[in-house]
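Yeah, one chain of the complex is gone here, protein chain that is, but the others are all in their spots.
Moving on to subunit A:
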Amino acid sequence: MFRNQYDTDVTTWSPAGRLFQVEYAMEAVKQGSAAIGLRSKTHVILACVNKASSELSSHQKKIFKVDDHIGVAIAGLTADGRVLSRYMRNECINYNFTYESPLPVGRLVVQLADKAQVCTQRSWKRPYGVGLLVAGLDESGAHLYYNCPSGNYFEYQAFAIGSRSQAAKTYLERRFENFMGSSREDLIKDALISVRETLQGEKLKSSICTVAVVGVGEAFHILDQETVQQLIDSFELVREDEPPAPEAGDAVADQSEASAPVAEEGAAPMDI
């Protein structure tokens, strides 16, 4: 994307019918660290990569609980993400107060999208530079949505956003058909494997990733570090012994031939 004379204002169209400021906002999402979401009939999992700017600092919070039945993972300008999370929490609380009932996630997502659209049509505003993966439950089951700075929203079976998300998307594309019937544990495992795909060989540790779950009968909550580490350990070990899934069969075969059981040595299979 190159600089051109139509990209100064969000209210300026290009001759090709594009709003460059909005597209640049979507670039900001692509530069943020990865966030992944996937869902089954009854559960939705959000996972993200937490990069700290230095060893001395803490990680950025990228997953927010919006209500007992809704959570969101963000990628891009985290400050914008925080503001939108606050808006979502407010909407949920207000709805709950009036109707004593949880706000259906599909409606919240539309409100969020309309809010984002406003910023693409005012000369004194700028688009939100954050993509949101909204996970939630409503009457019709578990849902995962992606809200874009452009004001569009889509529902997904599984999706990944942020930097190196293509690796995760490729993995998810191979597996998503089974997700509807997956158990909670299998979903979490798939989420962690997707996160690992985006790490490009770096070791997957619970200190650099965050996992959150919401499901029927299970309020939205972020899993604590130990639980995540145990889950990582459990599937890493399985990987060493035998192929855990038919798709990953080839990669695992290579792995167990090539390197020692210690995950530090061998690189993670790159399926890009």
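Just so we're on the same page, contacts are C-beta pairs under 8 Å (C-beta built on N, C-alpha and C of every residue); 3 or more make two chains touch, one makes a residue touch a chain; residues count from 1.
Convention: contacts and distances are computed from a predicted model.
Visitor: Consult the UniProt record of the chain that does not appear here and report its protein name from "Elongator complex protein 4", "Proteasome subunit beta", "Peroxin-7" or "Serine/threonine-protein phosphatase 2A 55 kDa regulatory subunit B".
Guide: "Proteasome subunit beta"
Visitor: Which candidate, A:G37, A:P104, A:G162 or A:G215, sits in contact with the chain we can't see?
Guide: Within the whole complex, the residue contacting the unshown chain is A:P104.
Visitor: Which positions on subunit A touch the chain that was left off?
Guide: Looking at subunit A, the ones touching the missing chain are residues 97-101, 104, 106-107, 110, 138-140.
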